[in-house]
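The complex appears here without one of its protein chains, the remainder shown in place.
Order of writing sets the labels: A, B, C and D. Residues in every chain begin at 1.
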Amino acid sequence: MSYEPKIVGFLCNWCSYTGADLAGTSRVHYAPNIRIIRVMCSARIDPTFVLKALREGADGVLICGCHPGDCHYSEGNYKMMRRYPLLKKMLTDFGIEPARVRLEWVSASEGQRFAEVVNDMTQRVRELGPSPIQQTLAQDMAER
Amino acid sequence: MADKKLQIALYWGAACGGCDVAVLDTNEFILDVAAVADIRLWPIAADGKYKDIEAMADGELDLAIFNGGVRNSENEHIAHLLRQKSKLLVAFGSCAYMGGIPGLANLTSREKILETAYRRNPSIEWGNRVVPQPETKLNGKELEIPKFYRRVYKLDQVVDVDYYIPGCPPQPDRVRETLLAIVKGELPPKGSVVGAFDHALCEDCPRTKNEKKVKKFYRPWEIKADPDTCLLEQGVLCCGVATRSGCGVRCPTSGIPCRGCYGPPPGVTDQGAKLASAVASIVDSKDPNEIEEILAGLPDFTSFAYRYGVAASLLQRSYRQ
Amino acid sequence: MEEQRIGVYVCQCGTNIAKVVNCEEVVRALSEQPGVVVAKTYKYMCSNPGQEMIIADIQEHGLDRIVVAACSPRMHEPTFRKAIQTAGLNPYFVEMANIREQCSWVHDDPQVATDKARALTFGALHRVAKHEPLERMSVEMCPDVLVIGGGVCGMTAALELADGGNHVYLVEREGTLGGNVARVDLTAPYLDSARDLITALVTRVEEHKRIDVLVHSQVSSLEGFVGNFTATVETIWGDGASVSQFRVGNVVVATGYKEFDASRVVHYGYGKLPNVITSFEFEKMLRAGRIQTKEGKIPQYVAIIHCVGSRSKEFHTYCSRVCCMTALKYAHEVKSAIPNCYVSDVYIDMHAFGKGHEDFYKRGSEAKTLFLMYAKNDHPVIRKAGPGDDCEMLIEVNEKLSGEQIEIPADLVILMVGMEAREDSDAVARLVNISRDKDGWFIESHPKLDPVATTTDGIYIAGVCAAPKDIPDTVAQARAAAGRILAKTIRGSIEIDAVFAEIDEDKCSGCRVCNALCPYSAITYDASKKKSTVISAVCKACGACVAACPSGAIKARHFTDSQIFAQIEGVLT
Amino acid sequence: MRTGVFIVQANEEGLEGVNLHAVELYAANLPHVEKVRNLGVRPRLDPLALAEEIKASGLERVVIAGDSPGFFKPVFTRAMALAGADTDEVRLASFREHGATGMGTPRAESIVACAVYGVPFPLAARPGTTATVPGTLIIGGGVAGIQAALEIADAGKPVYLVERQPTIGGHMAMFDKTFPTLDCAACILTPKMVAVGQHEMIDLMTYSEVEDISGSPGHYKVRVRKKARHVDIEACVACNTCSEVCPRSASSEFDSGIAARKAIYIPFPQAVPNAYVLDEASCLYFESGGEKCGVCAKKCPKECIDLTEKDQIVEFEVGNVVIATGYDVYDATKIERYGYGKFPNVITALEFERITNASGPTGGKIVTKVLRHNKRKKVDEWVLDPEGPPPNRVAIIHCVGSRDAQHNPYCSRVCCMYSLKFAHLVREKLPEATCYEFYIDMRAFGKGYEEFAERIQAEGTYVVRGRTARIVEENGQMVLKGEDIVQDRMVDMPVDLVILAVGLVPARGSDRLAAMLGIARDEDGWFSELDYNSDPTDTERGGVFVAGACQAPKDIPDTVAQASAVAAGVLKSVNTGRGLDSRADLSLSEIEARARSLARV
Partner (left out) sequence: MAIRVNPKLIDELEVYGAEDVQNCYHCGNCSAVCPFSKEPYIFPRRPMRYLQMGLEDKLKGSLEPWLCYYCGQCSEECPRGAEPGETMMSLRRWLTSKYDFTGISRAFYKSGKVELFTVIGAALLTALGFVLWAVLRGGDINSYDGPNAFLPAASIHIFDWALAGVLLALLLTNCGRMWWFTLGRDKQLRTPFWLYLKKLYLLPLHFVTQKRFATCERKRPWAVHLALVVSYLIMLVLIMFFLDLMWSGPEIDWRVHVFGYIATVGLLGTTIFALRARLKKAEPLYAHSHETDWIFLILLIFAAFTGILQHILHRVGFDAAANVTYIVHLMGVVPMLGLEVPFSKWSHLAYRPLAMYFSAIRAEAKERAEKEAVEPTLAAQPVA
């Protein structure tokens, strides 16, 4: 069987999760690879969550929040916006393609866009191939 | 137990020796230890043979203090051995606890390390730049040296550990308190971090803290930081916020930002990621470009945030192909 | 931890889910998991029989955690919470897996969709195991209200609140109530008497037994949080001062504005040319019935210049919103008092947007007011006229509608000074813990859907202190603030959602990383204890502080790290 | 105080139902009135002559009475000054502003009485209170109705929210972004809609209309017609099966008619209540008298479609009534010169909102309509295809139907800003496109609006001062004609897409509602408030409030503020159990007596 990436999505409750629901109610089909986890706000997303997901076997992590200026909590999404560059830097240093993690703004009315983002993300992660993490750690263990 | 002397072993894995010095730094207390304990193994200070340990009965040792990480097969072998022979195994110092400075090597690869050390190192002037192999045939004989692993492990990634004493090195006072507690049998639940507090460094740091908003980051030498104000809010990256206290706030009180050697406070899974989260959150901008610019003031953030904790981090190592 | 007993319910939603997802298979996979006691699938979990099934199972099998794999939790989470509560479980012991909107409706390969549904349900299962019982709390709400500012806005808010049964402390810095409107003769565009408006309000305020008016007074401190503030007010009487202190539940900030200082616009010569006056000075003339030059002459030419200090690069970028209509009012008033006077009105854009405004503008045209348009940032220049001219001054304008460089004769020039945040707005903002925008106006909680609340619970802003506006819009805001407060005080207490952030004091190192992150100022720092605390009544549970807390001291209730970690593990199984 | 009453008319038409002669006689009999004179219509008053008159009669107080006496106040004030009298003693008796229109001569007389006594009319004519029942009827489920409902219900008081459409949300739900912050309308509105739908204190009646309201302040009896929806709201899971099998379609109201919906449909996915509705008018089953079709009912997996359902009449009693009926947009077909309805790519603002909305028929892609052959109908049709060509030149025409003596004389208040927003959306999605705004005055008056306008221009949108005169077709290309006033040249420009910034008009049925409640509407049809300045959300009738655009065009923040303001009015009455009575019911003698007693104080 060909490789199907596993993607974990962290979505804010007010815009993106609602947008994903809208994709559903609008029956906009998209790649099934994403597993969505709901948080109240993208500001709740700790980089640790992303590392945790990668460590647990995710091949990609998608973070979605309200568009800048749209945040239900006025500026939570800016907090995520600030963490993102640092997170990418860290991933690069750990030798993980930063493209495996992606931050997108998806509003509650953008069901279609959510689907496009997921499809695009899935495609890109598919091109990157499986995440090396679990395999490498297994190889480390095997060596001992 | 009072009538019988404690049976103790000390060992260093991938370490600098500082931890052993820290034990000595307990000063005269070490003599008290010697009074109540038999030191059965201490490679840096006393002569002891691995085979003596191997010969012991399981659980014959009361306490094994392991400092340093596990970098090669020898380290691992001794770790297993001590685990088997000792009632208590303590990971002593940041390296045993988290991989420590040697753990930074996990951000590169074994091949690169060997390449640098044996082939590309500018100081190598002699020989034919041979990279040592675990097994070598020389004059028909087989020579063996410990196998250099692909990466560094922290101790508990190899064996079951009872207690952890963080620090690079652990503070002598903490060491003393801990040893006393062990002697007295006043031990916290297994798996605890001992010799350190359950809160972050800032709590003990005398610098004044204000609401934090940072427009620009500085390397320590780039700014004459106010001695009484929190370094982080002045734009100097200090790990204290995401580091367990116990060191006595030595660095920040000397004007040096905390380097995080005591590891994450309880409740924090990944020290570096948490530090990143906190530091980025206080960046004072809403403009993506400006944010990038401000964060560019933190070169090599990863090595800084995981100075001691790469091996203990969620990702543990680099995956660069 | 004692063994958990979890029930898993997979909804088929008719065929909405079942058409694509093999619900039986999901149930089978789940039933093999540790802790799962019951796993079932049903046509409609949200239906009464579905809910009753859960309730019966809880009672029969002693379930203590429930997973419902169905539609979006945004749709039916309240339904299932209510159901398990009926069965005696804490409502937060249910977790939903969204296998309709985010699975069966967006995928069509049954195998793939079933796999995903299983993964999502695993996520919910792992998560629910970490759930903690949560309780809603309530905090007492003091019904008394502090209103800062005794202008039209403050008085309206005070009356509204007092009429609604609340006790109000109305604090005014000046010696009399009325604010800026008290300086005005007529209001635009209906030319009603401003004095009648103020008289009516002041009379009612002073007569109201539930309003305490404190003039010559200032709020010197405000401690506490929503429902429970303590206000200290300093009153300065001619020679002495007194301090009063009272408890209030909410605060309305209605501090209004101050007029722009016209002398800052150098080329208008205000302060140098005697017959260049500001709008408020003209109001004085109107009230005295003496529209005349400093020399006592009846002007033959009156010119009105709009946007003085407003809509300009140099001063304020914003529009002061009321000046256009006020200027039109002046044009009418000049024509009324001096029928043979020529009025020129020099404007940028005519902001006649409200009820009756456009008609008022048209009447101005009909009365032959000469409207002249200049470009933003290309200010007219006023100079003294020569001896040969039949006027005092000449105003040079690059007139946009004709494209000509022109000179307007004027004996009297009225500068329509804009509105400006008061110089003490900074202090007020700090006092009540709200923020100001770049222009010094107070920032509302949400510019659209919450224009009178602020990010600090219990602090409301109304009227011009939030941005320039005319009297009806100010009154609407004053009443809106009162309405919001009445709605809360009527209940007597504030319900606090069970989901909020809390700080473990033992773990908090007092680093204050979180302090500035809270958009609602829910985090306070106790300098003596060197600890931060979240006021749960104020927290809105976004979790920004939780993610940022470097010492892991802050916990997001119902969104804890361990719950989310568990869900991550679950969905990736 | 020797008082002179001068009656003067500011408008040619005068005031309907006010007998000025009677007012004269009445005024002459009031105490201290020395002189009453009718100055006629729009007189040119000479201050010197007036001063002489004041002096001659020794007047200490002057009352100017009439439809808009303020217009004459300055000349009287000047005359008072010239006569050496107290200029503060020029009092206004404003008939129009205090509701003499419709209330007739006694009201005008009472206004004069107050002025003669020197007492503000609103103070003297403040009605007493009356016992009030706790329920509140809110008519209209747009953002104003939603806000008011939540505000009142959150206080624990019962609310009946009646909405004509099958879902609440109103116009705001149709919008893409909101100016000037550009946040997404759905993101901020849908949580509120959901809250309304789930609120235990709100009895939500969608697809319903108020048939009758009777009773008095504090006790209004309301009759509501719940139109047969044919779908059980509680049971429906919004699965779309019915819609899929439905053979009939009609144009979607929610999509401003630019897309189709089925006869059984849900207006939009986030509708509240989240349930389908069967539109009898477009349904084959009802058209055939129940002979044909009915497939939806058969296929509904939850069996929640009842084709036999009939309209239902519900009756209840409330203490307060909130009118939040909003607005309709101006019918652009009335302005032939813009070719709306003739040129496929001349669209209205609401249509553009749906096109640019990510949940709209093009998925948010801004495209022009293309000519396609409809095989079934065998005709060529202009259709909106998401893959259709994007426009290169977009013209946005302001003041369509507004500020025009031949259409609506008033300014619609929101169009300038939403037009600028459109330009932003076009430029954001189609950076290659050129965008032109044709305006008369750029009315960017609100918080952050001016900055927004500047930003849009900085983004490269061309703003042209000059109303567009015509859209014509030349060689198959739409051409826009106008004058660029500031640049002094004619605009003769090919365009691909024209967006008409249509103005706002009172919602359909406002007249009926006004008649039912006995409240007035202004000359433009908007509901009249009690007092322009001090009571913008109250009406002459006690317990009847107006909020939002139904009172006059308004943007979202101002609408929300009014909705909360209305909540204050409602809550203070239900909290104390007593609400304000109708001012309309106060008699002349009561008001006069009040004024007399207040004057002594």
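We take it that a contact is a pair of C-beta atoms (placed from the backbone, for glycine too) under 8 Å apart; a residue touches a chain by one contact, two chains touch by 3 or more.
Since the model is a prediction, treat every value here as computed from it, not as a measurement.
Visitor: Counting the whole assembly, list the visible chains that the omitted chain makes contact with.
Guide: Result for the missing chain's touching partners among shown chains: C, D.
Visitor: For the full complex, which residue in D:A22, D:A250, D:A469 or D:L588 touches the chain that was left out?
Guide: D:A469
Visitor: Can you tell me which of C:E206, C:E404, C:D426 or C:D526 touches the chain that was removed from the display?
Guide: Considering all chains, including the one not shown, the answer is C:E404.
Visitor: Based on the whole complex, identify which of C:T203, C:S365 or C:T524 touches the chain you can't see.
Guide: Answer from the full complex: C:S365 touches the omitted chain.
Visitor: Which of D:D212, D:E234, D:D488 or D:D511 touches the chain that is not shown?
Guide: D:D488
Visitor: Need a quick check: the contact residues on chain D for the chain that isn't drawn.
Guide: Within chain D, the residues touching the omitted chain are 337, 399, 403-407, 436, 440, 454, 457-458, 460-470, 481-491.
Visitor: Spell out the interface residues on chain C facing the chain that's missing from view.
Guide: 301, 342, 344, 350, 361-362, 365-373, 375, 394, 396, 399, 401-402, 404-409
In the analysis below, only the chains that are shown with their structure count from here on.
Visitor: If you average the Cα atoms of chain A and of chain C to get two centres, how far apart are those centres in Å?
Guide: 33
Visitor: Give, as an integer number of Å, the spacing between the C-alpha centres of chain D and chain B.
Guide: Once rounded, the distance between the two centres reads 69 Å.
Visitor: In whole angstrom, what separates the CA-based centres of chain A and chain D?
Guide: Going by mean C-alpha positions, chain A sits 43 Å from chain D.
Visitor: Which residues belonging to chain A are in contact with no fewer than two other chains?
Guide: 18, 21, 25, 27, 46, 48, 52, 72, 75, 79, 83
Visitor: Out of chain B, which residues touch more than one other chain, so two or more?
Guide: In chain B, residues 269, 274, 277, 281 touch at least two other chains, as defined above.
Visitor: Per the contact definition, I'd like the list of chain B residues that touch chain C in the complex.
Guide: Contacts found on chain B: 198-203, 209-213, 230, 232-233, 240-242, 245, 264-269, 274-275, 277-278, 281-282.
Visitor: Residues of chain C touching chain A in their complex?
Guide: Contacts found on chain C: 72-74, 98, 100-103, 105-109, 112-113, 115-116, 119-120, 123, 445-446, 455, 499, 517, 519-520, 540-544, 546-548, 556, 559, 561, 564-565, 567-569, 571-572.
Visitor: Which residues of chain D touch chain A in their complex?
Guide: Interface residues on chain D, with respect to chain A: 176, 181-188, 190-191, 238, 240, 269-270, 357-359, 363-364.
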